[in-house]
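In what follows, a structure is listed as structure tokens, so that the remarks can point back to it.
Only one protein chain is missing; all other protein chains are in place.
For reference, chains read A and B in written order, and residue numbers begin at 1 within each chain.
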Amino acid sequence: MSTEGRTGVRRVPVRAHATGAASAALRPVLESPRRPARVLAAFPAGVYLEVRAELEPHVIAVVTGEAVRLPNAMVVTGPVPRAAVGDDASVGDGSIEIGRLSLRAHRWWDPAPPLGRADPPGLARALLLLTGLCAASPRRPGLEGAGAARVLAEGCADASLLRAVTAAEQLVGLGPGLTPSGDDMLAGLLVALRHLGAAAGVGRAVWLADWLAAAVTFDARDRTTPISATLLHCAARGEASGEVLAVLRGLAGRQPLEPALARLLRLGHTSGADLAWGLRVGLAAVTALAERAGGAPGADRTRKADRSGGTVAKAGAGGR
Amino acid sequence: MDAEQPGTDLVRVRTGVYHDSVSLMRVSRAAGALPGVEVAVVAMATGLNLGIAAELGFTLPDAGPGDLLVALRAADRAAADRAAAEVDGLLEALASRTAGGTGAEEPPRTVRAAARAAGGTATLALVSVPGPHAFAEAMDAVEAGLSVMVFSDNVPVEQEVLLKRRAAERGVLVMGPDCGTAVVGGAGLGFANVLRPGPVGVVAASGTGAQQVTCLLDLAGVGVSHVLGVGGRDLSAEVGGLSALRALGALDADPATELIVLVSKPPAPGVARAVRRAAEGLATPVVTAFLGRSPDDDGGDGDGGDGDGDGPGDLTSAAEAALRALGAEVPEWPAWPAAGAPRAAEPAPRRDGGRVRALHGIYSGGTLRTEAELVAGTGTFTDYGDDAYTRGRAHPMIDPSLRLEALAAVPPGDVVLLDVVLGHGADPDPAERLAPAVAAAAARGTAAVVALVGSEGDPQGLTAQAEALRAAGADVFASNARAARRAARLAGGAR
Partner (left out) sequence: MSLPMLSGEPCVITAGAAVLGEALDAQAVPRVAVDWRPPLPGTEADLARVLADPRRAAANARAVERLTSARPVLAGVRPAREALDLPAGTFLHAGPPIDWERASGPMRGALIGAALLEGMAADAREAERLLAAGGVRLEPCHHHAAVGPMAGVVSPSMWMFEVRDAEYGGTAWCSLNEGLGKVLRYGAYGPEVIARLRWMGEVLGPALATALTATGPLDLRAMIAQALQMGDELHNRNRAATSLLIRELAPALVETAGARAAEVLRFAGGNDHFFLNPGMAACKVSADAARGVPGSSLVVAMARNGTDFGVQVSGLGDRWFTGPAGVPDGLYLGAYGPADANPDIGDSTITETAGLGGFAMAAAPAIVRFVGGDVSAAAAATRSMYEITLAEHPAYQIPALGFRGTPVGVDVTLVARTGLLPTVNTGIAGRVAGTGQVGAGLVTPPAAAFTAALAALAREVPAAPLPPAAPAGSAQA
């Protein structure tokens, strides 16, 4: 439409159709009436679209199978559509339209799958292992020395809302890049608090996640890049990339931790290490809070009997 | 060719070429549709296919199952040559496509080699080679520590038992043989629908049964964690529910699964008891849907068979029971009344009204057929997906030809009930060929009712398909049970 306007060439656009797999987080925006969008960034392995919508995720990553499976991603079967930054696109009525390409989801995946039960002693052991592995890795987070990071870690472990929220607000948008280090650290922390807190029955950790999430997403769109803001919104809901989810499963003892962590640490320049930092601080807070609660109520064997529908991650399962 | 045989026959045998039967049927169909072509058989030269070609009057050279047979009959030599060239092109396209997947140098030739090539990244195998050869490939998967879905039918039961026992030793699951549907981590395998992720795990000894239940749940906004098919024979006395029991355990251990639905035709009594006992031992609640289970199946059970364990009578009730168990709302199931026939004005013919219209159930899904027959309580029901109809032919969910013939043969004035199953693997646009046939039937005074099993996310588009069929004059229902009730009422045999 606008292409024709700019070039003045009249031609009938031939639609090409492609399919792929999409994060279930995209379902609301995909199923809404069509909205305009534009290409925010274009790489060989993916294209980021910004949708003009209040709904989150408002940035959608259209990526190949080799790219990181972000919680706001649609993975396409073939090559990524060719597009340049600023190109028009649209999203809604079941499809993503970029240029002549129309993309539909033939599979949906859950970006926030429940983790199941994890007992606090097991998590404490996982924390030791994770700390050791992170320390041994040459991949370092981008802002490790930052004071705000230290305060955030301490605030979480003490369940000090004031200190944690203040430090978190300072970290939003901090650091260079498309996803600043501060945001990745916060994202890792948010999903760890929510999922591991729910898994261990540490209601206080989920409560902390709710508050931190509200604080960092409140003005994220103004304080950081659009893609990073969207990923913070996703993390606030417990939604994460496949690489982060694998590490969470590893921490919960559901799969080997070391290879999953190695894959995470390889991501981006410092992204993987930043996310791992957040996961470690979140895990440390969950174990500290569990200890403080003195014998968490989460170790009962009737795992699922106390669940009554709804999203487990948010309900905090047996934490009540 | 002899003088009586009009046209020109062209028969070729290619050695060392193999393609699966579904792909070759598509080539046959494309060649048969070319101008001037009367008959086209492009198939592996198995005894069965050679027989079919011989019956068609072709003179055949020596060929074996490892050879590819191309037999064309056309109006003249030129048309035959054109068709042969077209077939060559299509076969070449098939060959270049075979490489697919990972794009490795040379594709692996066995599941064993593929598992080795994947180097630990593979999570399961999907085997759909002809039944007599499925055991080898499935066993490769099990021995490589992979779960496997065996889509193939005609696998001997002893092989099924062996596979499942070995799977138990290796800590994996064998889905099938004759398992048409599975959804693992959102990935639809075989005939499966595009479903949203959610809390319901399904163990299914019936593919279309699982599709009906999960599509209804999806329409109600409730997603599934996994659908684990176990094969239609799993709950027989010979197999003893080996896979169903493992699948129940696996879903119980799966953190994403909050409720398990077990869908099956009535199992062997001993197996039903074992499965029920296993289900009772799980931390996850289980809704059992043993389709059309009659009360005496439970007789002499000794364990009291409380109402819950017997399960609801039809698949729609099972979906509703699952929704209630989750505390979710049971919606009004979507229905699209036939165009130009407002439902209120429909005079239901009655037996005492003189004329009873016969009901013809023309199905592609076995469990859907059984359910419809039970619910309708009247009529003649045929499952065109049964082995008897699929030998040497594509499944009716892929190729509707047989069902279209049956539909055309329904006497004027009678009632016809059809299932249309959407999703992965199924006909990309079933209404394209079915809607005109329905319209033709309607024009003859035949009432048509369609059970449309699909989700909103399916590639074919649930609403688009429903609208096309409705516009052709069919009453369309998302619930097979409701469709069957409607058809029975139209036939005057409502219960």
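Quick notes on this one:
The rule we apply is simple: a contact is a pair of C-beta atoms (placed from the backbone, for glycine too) under 8 Å apart; a residue touches a chain by one contact, two chains touch by 3 or more.
This structure is a prediction, so every number in the text was calculated from the model and none was measured.
Considering B:A71, B:V87 or B:V184, the position touching the chain not shown turns out to be B:V184 (whole complex).
Residue B:Q159 is the one among B:T8, B:Q159 or B:T316 that touches the chain missing from this view.
Residue in contact with the omitted chain (choice from B:E55, B:E106 or B:E332): B:E106.
When the missing chain is restored to the complex, the residue among B:A114, B:L315 or B:I362 that touches it is B:A114. Residue B:L146 is the one among B:L10, B:V70, B:L146 or B:C215 that touches the chain missing from this view. Residue positions on chain B in contact with the hidden chain: 18-23, 44, 64-66, 94, 97-102, 104-118, 121-130, 132-133, 135-137, 139, 141, 143, 146-147, 151-152, 156, 158-159, 161-162, 164-165, 171-173, 184-190, 225-226, 237-242, 245-246, 249-251, 253-254, 256, 270-271, 273-275, 277, 398, 424-425, 459, in rising order. Taking the whole complex into account, chain A touches the unshown chain at residues 19-21, 65, 69, 75-77, 106-107, 109, 113, 242, 245-246, 249, 254-255.
In the analysis below, only the chains that are shown with their structure count from here on.
Put simply, the C-alpha centre of chain A and that of chain B have 37 angstrom between them.
Taken together, the chain A residues at the contact with chain B in this complex read 19, 21, 24, 27, 104-110, 113-117, 254, 301-305, 307-309, 312.
By the touch criterion stated above, chain B contacts chain A in their complex at residues 185-188, 194-197, 199, 223, 252, 254-258, 283-285, 326-328, 424, 457, 459.
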